[in-house]
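All protein chains but one are shown in place.
Letters A and B name the chains as they come in the text, with residue numbers starting at 1 for each one.
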Amino acid sequence: MPQAKITPNGAVAFALMLIGATMATGKHGLSIVAVLGIAFATLEVRAGTVTALKRSLVLVLPLAAFMLLVWVVIVGRAPADIAAGSVGSRDTALLYVALICTRLFLVVFLIQLIVACFANSTPLRFIGALRVPMTVKRLLMFTLSLVETFRHAIDRAYTALIACGLISRRRSVRNFVNGWVLVQTVWLTAITIVLGRLRDKWPIEDTLGLLDHALRPTARSLSCRDLVWLPIAVVATIAAVAAR
Amino acid sequence: MYRRELITGPNFSGRSRALRTLLREPDFALRSFFVGPYAEAALSGLSSTLSDEIAIYRDEDATASRPVFWPVDFAALADRKPQTLSGGEQILLALHCFSQSKYRAIAIDTALEQLDGKNRALALDYLGGSREPEFNVALIDNRIDALPSWSRREQRAEGSAYAGDLSALTGELVPHRAGAIVIHNLHFGYRRGRTIFQGANATLEPGVAHRLQGPNGAGKTTLLKILVGVLSPASGRILLNGVRYEPARSGNRAIALAAQNPDHQWCGATLREDISRRRSALAGRAAAPLPSDERIVSLSRALGFPSLDLHLYELPLAARKRLSWLWPFSGALPWIMLDEPTIGQDRETRLKLADAIRRLCSLGYGIIVVTHDDDFAAEISHRTLAIEAMQIRTS
Partner (left out) sequence: MLTTPRLIAIALCAALNFSIGSIVYLIKLPIYLDSIGTILCAVLLYPDRRAAFICAWISGALSLLLSGLLINPFVPWFELTDVAIALFSAFVIATGAETFRARPIRPVAFTTTILLFGISLGVIAALVSAPIVVYLFGGVTGSGSAFVVAFFLKTGQQLLSAAILSGLTAEPIDKTLQVLVAALLFRATPNDFIVMLRTSYDLAAGKDNT
């Protein structure tokens, strides 16, 4: 990874600080976070910002619609009004939902910006670059791989249970009754795969030794770009929290 | 001088144990690359992309100077998840990773049996066919008794916990007239523009074995999934006995499937649980009476398993593969699909399985077999359904 670019360590630290600021501040502080997020998107992520924005909207818009339904349509007043025992109004409820959703959107957007920033990297390279204990790196790699193993196992178990008529592609009572069988089958498939690796492949090859070698960091923890962004993030966090 | 060792013998004679003993010999290798049976045992299990899988094994210092094994353009598939490749492609990826690694030895436990003819020949050639390999090789393969210039270690059967009588598999079956399956103008594609079938047609008659053929990744498993209702075709018709057959909508009531990897077909932790769930799923919906408890016990014994309460996932893999034939051979459903049934099975078992398939055909059952094993296919009189260029060609 070229040293001029922001590193995974810098990016994660940057995002964590701003996420913390987002959760701790009020509406004035959120605008500081938003401005810094946009600056980061423009200078570091560039074209990838569009993808990050789309994904963030896909995640947050349904939640926003849901919260509108509950607070504005059903309840009709904001929590502060409820606590004060006042009548309140749908307008205050709407403002309240807007604040929560903005906060949520910023958190999601910051995370998606980091993902987009390293879209051309692989999980191995990204995790390898992080300055965390090797056990943590191993665990992250195991988890990402096993999530894929589970997805694969779900697909296989789904095929098996449809083939023997226990579940169907459409919604049905049969699916509800046999849902447990799908879970059991997926678990046993995954365990069997993992057992095979633990018993055979990994000890014979010392595959985990190879993994540790591949995960060792090969560059410095922080680059020059990190040393620009991180102090800005610190200042912005302090300013955002102070502005609440 | 590099070693090439072939370990032969019948099932349950201790070949895998002998392989591991060999790998611990000091002059074989300090560490060996291992490709176990089935795709899941071929890859590291530590990566979520192809490029990471290769990166984990790649020898950056290129200390082991040997040619790279490159039967598939893996660079074009760099962002794919390894688990989404077909079984054969995963085996090829494993060999590719080995060829780029530092390992001075490789051990393969029946994995090559999953490859189609062309890729299998390429793999065997790489491992020590036409040129002297610069690494040690230890191989178990049920379809190979001997190889020129390879040492042979023969394991002998010393009584087996799984000895059965495969010739009793079809003994109690009665004639069953399955309906013909007619596939008309089938269109199917996965998302992201990967078309598998475009206007494919085929007729499958009962009483005849049909061999489904095609290279790794051609669409054989896709067709099986369409026929049991996991996938729904984009358009086209499938008829069963002259009546429209839509298993994706109505559920599968016609085809008993034995999956390539037996662990991909269980619906219980024990055989008793598995069979009981299958029977209850079909209760009241099957065209013929379901197999009785006695029939199931008898079949289980024929396959070498006296108890229905053994934990399926604690059995050896070759044993699980045999047990995967139990439901298809029980006669519960008129059509039987066997996906690579001979993987991990010794010659005697393969011959008896061929015999059982011939008997099922004579009783009027419908049989579809997916197999790369030409010798096994030659034992059964069959029609070939070749999947190529998004069509199904019958011969």
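We take it that contacts are C-beta pairs under 8 Å (C-beta built on N, C-alpha and C of every residue); 3 or more make two chains touch, one makes a residue touch a chain.
These figures come from a predicted structure and were not determined experimentally.
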Considering the complete complex, identify which of A:Leu188, A:Leu210 or A:Ala240 is in touch with the unshown chain. A:Leu188
Option touching the unshown chain, where A:Val147, A:Cys224 or A:Ala242 are the choices: A:Val147
Missing-chain contact among A:Ala41, A:Val107, A:Ile127 or A:Ala233 belongs to A:Val107
Per the definition of touch given earlier, which of A:Phe126, A:Trp202 or A:Trp229 contacts the omitted chain? A:Trp202
Spell out, residue by residue, where the missing chain touches chain A. 23, 59-60, 62-63, 66-67, 70-71, 74-75, 78-79, 82-83, 96, 100, 104, 107-108, 111, 115, 135, 138-139, 142-143, 145-147, 149-151, 154, 158, 167, 171, 175-176, 178-180, 182-184, 186-188, 190-192, 194-195, 198-200, 202-203, 208
With the missing chain put back, which residues of chain B would touch it? List them for me. 11-12, 14-17, 20, 36-37, 109-110, 140, 269, 311, 313-314, 316-318, 344
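Here, only the chains that are shown with their structure count from here on.
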CA centroid of chain A to CA centroid of chain B, Å: 38
Interfacial residue positions of chain B with respect to chain A in the complex: 20, 23, 31-34, 36, 40-41, 44-49, 51-52, 55-57, 81-84, 103, 107, 225, 228-230, 232, 248-249, 251-253, 255, 257, 259, 261, 263-269, 277-278, 281-282, 285, 312-313, 327
Considering the complex alone, what residue numbers of chain A touch chain B? 122-125, 141-142, 144-149, 151-152, 156-166, 168-170, 178, 181, 184-185, 188-189, 191-194, 196-197, 200-201, 204-208, 210-211, 214
